[in-house]
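The complex appears here minus one protein chain, its other protein chains still in place.
Up next is chain A:
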Amino acid sequence: MNASNARSTALMAPALAWLTALMVIPCGLILALGFFRRGIYGGIEYSFTLENFALLLDPLYAGIFLTSARIAGTATLIAVVIGYAAAYAIAAAPRHRQPLLLFLAVLPFWSNYLIRTYAWIVLLNREGLITQFLRMMGYEGEPPSLLYTEGAVIVGLVYNYLPFVILACYAPLSRLNPELAEASRDLGASAFTTFRRVILPMTLHGIAAGAVFVFVLSIGNFITPALLGGGRFQMIGNLIYAQFLTANDWPFGAALSMALIAIMLGLLTLQAMAAEKGAGERREVLDG
């Protein structure tokens, strides 16, 4: 090992120790927990079993996974469309104004997640701001049921994770050479074709990064479905929460957690591989 290698190892040591103590070991413990039985009165009976993982395939629980994926997927799709458009607008603004616009886009992050979610309750509940606004406009009928719907959960997720998409898409958009779009127009492409064939492919990795972020954070979320879904829409996060804190079935909770972590890791790995592949292809031909 040479000196610079030794130095970089030394520099990484605290971070590695931190990750090992607070990530790897707890995850290992949870994984191990999944292979034990639940005690009759709660607690854990230390005998090996695969039952907990088999139970994941039960239509009831598999269904909750699918619902979670659907809600997270819808939220991701909406966040990507809105976030990309916002990032595009920021990148097209005059250079000196862009930092301020970005700051405004991530401003919600400076307040607490719970408070931001409660704000939506204030907006959406039956006598909330939206209903009052409708009344002011002369609406007389029943107040709309907005809160405690799947839509409310999706709105909450989109709102909370939108800044990730904006940041992830802004990076490649702001680096795009404007002459590329001009060259495309010059060669006969319409504005739409230019977007589809030049701008979009060159910023796709930003979209992918933002989308994976939103999806991974949404599918495991339990606060938003609990508060805005009113417990009517169970997502995996709520299920895990219930296993650990109300049903007292830690081994099954552990198996659920592992399944969720596996999904997240799988997606993050795919995304990292896609990003690496783009960079790798370029290197390969140069070397060969």
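The rule is short, and it goes like this: a contact is a pair of C-beta atoms (placed from the backbone, for glycine too) under 8 Å apart; a residue touches a chain by one contact, two chains touch by 3 or more; residues count from 1.
Assume contacts and distances are computed from a predicted model.
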- [ ] Consult the UniProt record of the chain that does not appear here and report its protein name from "Carbon-monoxide dehydrogenase small subunit", "GMC family oxidoreductase", "Cytochrome c domain-containing protein" or "ABC transporter ATP-binding protein".
- [x] "ABC transporter ATP-binding protein"
Task: Hidden-chain contact residue, picked from the options A:L124, A:V198 or A:I240 - done: A:V198
TODO: Just name the one of A:N112, A:N177 or A:T246 that touches the chain not displayed here.
DONE: A:N177
TODO: For the chain that's not shown, point to the residue among A:S8, A:S111 or A:S190 touching it.
DONE: A:S190
Task: Positions on chain A where the hidden chain makes contact - done: 177, 179-180, 182-190, 193, 197-198, 201-202, 282, 285-286
